[in-house]
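Note that one protein chain is taken out, while the other chains of the complex remain in position.
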Amino acid sequence: MSEMHELIIDSTTKILKDKCTKELVDTVEKGVWPEDLWNVLVESGITTIAVPDSIGGTGGDYIDAFHILRLAGKFSLPLPLAETLITNWLLADQGESPLFEPLTFSMKDNTLEIEQVEEAYLVNGTIENVPWGRFANKILVIGQMNNQNTMALLPLEKAEIQQSSNLAGEPMDTVIFDQVKMDLDNTYQIDKDQIMKKTMLLGALAKAVMMSGALEKALDLSIQYAKEREQFGRPLFKLQVIQQYIATIAGETVASLTISNKAISAFEQGSYEEEVANAKLKVNESAGIVSEIAHQVHGAIGVTHEHQLHQLTRRLWSWREDFGDENHWAEQLANRVLNNCSQSLWEFITRSEQKEPVK
Amino acid sequence: MSEMHELIIDSTTKILKDKCTKELVDTVEKGVWPEDLWNVLVESGITTIAVPDSIGGTGGDYIDAFHILRLAGKFSLPLPLAETLITNWLLADQGESPLFEPLTFSMKDNTLEIEQVEEAYLVNGTIENVPWGRFANKILVIGQMNNQNTMALLPLEKAEIQQSSNLAGEPMDTVIFDQVKMDLDNTYQIDKDQIMKKTMLLGALAKAVMMSGALEKALDLSIQYAKEREQFGRPLFKLQVIQQYIATIAGETVASLTISNKAISAFEQGSYEEEVANAKLKVNESAGIVSEIAHQVHGAIGVTHEHQLHQLTRRLWSWREDFGDENHWAEQLANRVLNNCSQSLWEFITRSEQKEPVK
Amino acid sequence: MNKLELPIFDFTEEQKVFRNEVRSFLQEEKEKGTFESKCDSWLSGYDPAFSEKLGQKGWIGMTWPKEYGGTERSAIERYIVIEELLAIGAPVAAHWFADRQTGPLFLRFGTEKQKQEFLPKIVKGKCYFSIGLSEPNSGSDLASISTRAEKVEGGWILNGAKTWTSGAHQSHYLVVLCRTEKKDPKNRHKGMSQLLVDISSPGVTVRPIKFLTGEEHFNEVFFENVYITEGNLIGTEGNGWEQSMAELAYERSGPERILSTFPLLEELVRLLKENKDTDRLKEAMKLVTSLISLRLMSLGVAKYLEEGKDVGISAALVKDLGTKFERNVAEIARLLVSSVPSVESDIEIERYLAQSILHAPGFTLRGGTNEILRGIVAKGMVAG
Partner (left out) sequence: MNKLELPIFDFTEEQKVFRNEVRSFLQEEKEKGTFESKCDSWLSGYDPAFSEKLGQKGWIGMTWPKEYGGTERSAIERYIVIEELLAIGAPVAAHWFADRQTGPLFLRFGTEKQKQEFLPKIVKGKCYFSIGLSEPNSGSDLASISTRAEKVEGGWILNGAKTWTSGAHQSHYLVVLCRTEKKDPKNRHKGMSQLLVDISSPGVTVRPIKFLTGEEHFNEVFFENVYITEGNLIGTEGNGWEQSMAELAYERSGPERILSTFPLLEELVRLLKENKDTDRLKEAMKLVTSLISLRLMSLGVAKYLEEGKDVGISAALVKDLGTKFERNVAEIARLLVSSVPSVESDIEIERYLAQSILHAPGFTLRGGTNEILRGIVAKGMVAG
């Protein structure tokens, strides 16, 4: 890790430690937008990291960005940081400058129609499961314009928002454009499959990394609780079962961190499809195991709203469904293996560590 | 349980405790046929139980028979008792008197051809995975005679036997009839699907019950070991992890016993397909869990040939593949549920406990 | 080993008819919109109107003597009612503890006056009880409690606090386990008594503890010089520990340790059947088989309980296996359907999944953690 990288991580940690408290997360889950925290992130350049400074971004690389997302997961950051970053990155791919406002995206097949009407555009359609829909200013979507797959960044002010939320209390809204007329700076002709795939991978990696951060924190909390809490007249961690549980949590956490770090490193190097699949699959599995055991370590106190643990576990439960569950990514990997018929499994596993396939 | 039933169980327990020692089981696994023990079982009527005394059997009901098989599992009885019983029962269905010699069966689709040649029969074909093939005198099979599905009890003396064995060291042989000429007392025109299905259910129930007995014994051994063995200066069972393991073994064992007993009771009552499916499926699952944990409790000593544990665990590992693994029976149940489209799951579960479907 | 073996229970024809009766009633009520099915409804489905309806049917306190309003039906018939209620996810939290625990406690240990005063109201579904056992610092170590009642003229003065008391914010009374003698370090179970506390008494403060979902199910209850009249002692002074422990076997092996997530499993199977997805249905059927084995065990314990046998170990086993199963349903179901679990969703499976996942941590903690239960089982087996 470069010195620059460490600096960015340290300063982000400091910001989040100060501002992103358990109480703030509670407040946002009740429906309050944390304007101050958002502004701090924007001002410190965090929302535009890994967008080249040549087009107005903060610069830095994806490694920096994903390590910040890991911190976001660790602190249960109640903001659309991943959504804003990914949207800005997708815009940067089109040569656009980043935006400094809360953004979201939905790169799925949908029935959105965009029609050019004189100087403006008429948008019609419904987009389901939009993360942070109600708080985002704009949404990046794929729609149909003149029967062409088109990507557009739509302002949300005139959209109807049906509010819902995921297990973590994060907005997961339905966005309805009912013949909404709007100005658009630009629309983009895109290769839909390619951009959907890339977004899926970006989203999966972001979530895997955020989950790794949440796992790290769940481990920290479990150790701390086992040290502080007494039961049957001695510290909880003296109980052999508690020790076994803590070791299991530690194992899953290290496994998740390692495989996520590998995917980040592969992403930066540009060849990452299998690595991201592996990361999201493994982290999803660990999320279920750790959430269960961390709660068992914490006993009744851990299931209260007052304790912080649920801010981590509810996110872990929720995020494992985002951008592909275990079956989704296992199937992707299965198809890859099927498409490389002559390759042995060992060759598949060591594919980047061998000179060329041995035959 | 009737007094008669208890008497049969007690006397069988006594025989097995005396004669079916760990050392005997070792010897048989090395390839020695335990003639004495076989004779004791025949003389005590155990090999012909649940065959009506009117046709020469011992009488008694299937409950008696299956509880004896549970003991067989508990003592790792190294004899084709289940195979002989099931063969005798299938013969009894055809009105035949039971035989007092070691028998086996293979009610699977195979390519066996039986041809009538003057007074004798000419048999040709290969039967794979025949339990106890090398030690059985006769095998009950389905073959083709004049293009008709025919069941026949074939003497094995002229068959070629290719020896193999399962994980438990029990014979699992390939039997080859290469134009073997033989006398046959009788052949039976049968409904192949119906008899294959019944045999599958009988076999699955027998194995589920035997496995329950083996689980019982694995639990006993684990408790005994945890009581007797000292580690870090105190009895093993004082370790909290060992306590958790023993409780888990106990839970799986009780679950297996209960669901097997339910299937036995259903079998005696004549409607048992789902109950047998449930029993084999659940006992199979428990076998894997218990084998793993019982070995973990026993530590290094439990993986030695000298200790008895492996006689149980190797049988549990092996028998779970016999007469349907977990997927087989889960699929059977899935099909049943699919074929009762209008029934709710709760109605399916309580089907024998409600008066008529509530609609 | 054989002492752990459980009997196979066969329902009588009358019981089968009765099950149909209960089921028909519940299905009609659901269709009428009286209630909405949910998972873990015995903790989170509070609905006094529905409890009163069940009271009118005679399905609360149904095993109790007729003189106290009961209908003297068998424990198995009560079992059927409980099962049908949980399987459909009906709201039964209001009267749950009164029916399961407090009523039987009065019948076993209560004075005639207590029985006459409380049982008929419970049976009508109008009088709700909570149980005060755990304390802020006790954790799983119940014997360490320190809430204390001091003998005064005509009764006691109660001081201390309880925690995790389900439903106390909505109940009328609380049964409090407290010390009526000084703590004896050599016999920590000695000198405890059970007192009945009217929650509206002066000095009683109920402070809801929010569950991780933000819902309120549990409470802290504080006692500050609460005066308890002599008539509100339950059973024998000093015998509180034994009386409380005797209750536990009843609560450990009931259908509520197996069926908390059943509405999710029902809906899952319905969807997979609709999609004719044999492969995934196969995985769901593995769960169903586990459920069937647990029901058989639970019924076996119920039968032995009715025969007055000691079922402590078996009941602990059922709770351990049963609550793990309840959680597994959620963890496996989520991989068999594509969904965004949300308590606010319009889609049934998404709601049930959300309820099950969020409530799951409680399954293996409430009423004694599974680790404690497994310890009880192992010690019992090693001693046996």
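For clarity, chains are labelled A, B and C in written order, and residue numbers in each chain start from 1.
FYI, contacts are C-beta pairs under 8 Å (C-beta built on N, C-alpha and C of every residue); 3 or more make two chains touch, one makes a residue touch a chain.
Nothing here was measured: the structure is a model prediction, and the numbers come from that model.
In the full complex, the chain left out of view touches A, B.
If you put the hidden chain back, the residue from B:D61, B:D220, B:E273 or B:E321 that touches it is B:E321. Per the touch definition above, the residue from A:S2, A:N39, A:Q163 or A:T258 contacting the chain not shown is A:T258. Of the options A:T27, A:T187, A:Q243 or A:T304, the residue whose C-beta touches the omitted chain is A:Q243. Remark: the residues of subunit B touching the chain excluded from display are 29, 129, 164-167, 169, 172, 229-233, 241, 288, 291-292, 295-296, 299-300, 302-306, 309-310, 313-314, 317-318, 321, 325-327. Within subunit A, the residues in touch with the undisplayed chain are 216, 219-220, 223, 226-227, 237, 240, 242-244, 246-248, 250-251, 253-259, 261-262, 265, 277-278, 281-282, 285, 326-327, 329-331, 333-335, 337-338, 341, 344-346, 348-350, 352-356, 358.
What we mean here is this: only the chains that are shown with their structure count from here on.
Between the Cα centres of subunit B and subunit C there is a gap of 40 Å. If you average the CA atoms of subunit A and of subunit B, the two centres end up 52 Å from each other. Multi-chain contact residues of subunit A (touching two or more other chains) are listed as 241. In subunit C, the residues that touch at least two other chains are 371.
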